[in-house]
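Notes to accompany the following structure.
One protein chain omitted, others in place.
Up next is chain A:
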Amino acid sequence: MSFSSVEDLSEAGKLAQRRSEPIVKALPENLTPGRRKLRCWLGRYFRVVITDGRILVGMFNCTDKDANIVLAMCAEYLKEDGEPRILGNVMIPGKHIVSIEVDKRSSDEDD
């Protein structure tokens, strides 16, 4: 199953229903290492620090060439362990990203 263009997005709705079943990520063989890595990260928790110092924690959903990131269920923290503000879906432009961390705990495959 490969998604590489915007036109394919309409398919996503149908696939969303299948999401409730446990799925084993079967990656196509012929991917470049970078694409492979990105695919592995999908659905895992990211902690992104942006240029104004805010920390965003959410589920990694989508990215593109310019490293624009979409996080679902995102919470915003002004400081470490502060009160979160719930934002929902956010898009972080790549140019505003300071650092990215991934939650190792939710990985069960490589790394």
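One rule holds for everything that comes next: a contact is a pair of C-beta atoms (placed from the backbone, for glycine too) under 8 Å apart; a residue touches a chain by one contact, two chains touch by 3 or more; residues count from 1.
The definition used in the following text is that contacts and distances are computed from a predicted model.
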Looking at what's absent rather than what's present, what does UniProt name the missing chain, "Protein MAK10 homolog", "Geranylgeranyl transferase type-2 subunit alpha", "DNA-directed RNA polymerase III subunit RPC6" or "Sm-like protein LSM2"?
"Protein MAK10 homolog"
Can you list, in ascending order, the chain A residues touching the missing chain?
1, 3-6, 9-10, 12-13, 15-16, 18-19, 32-35, 37-39, 41-43, 45, 47, 50-54, 56-57, 59-67, 70, 72-73, 75-76, 78, 81, 83-94, 96-97, 99-106
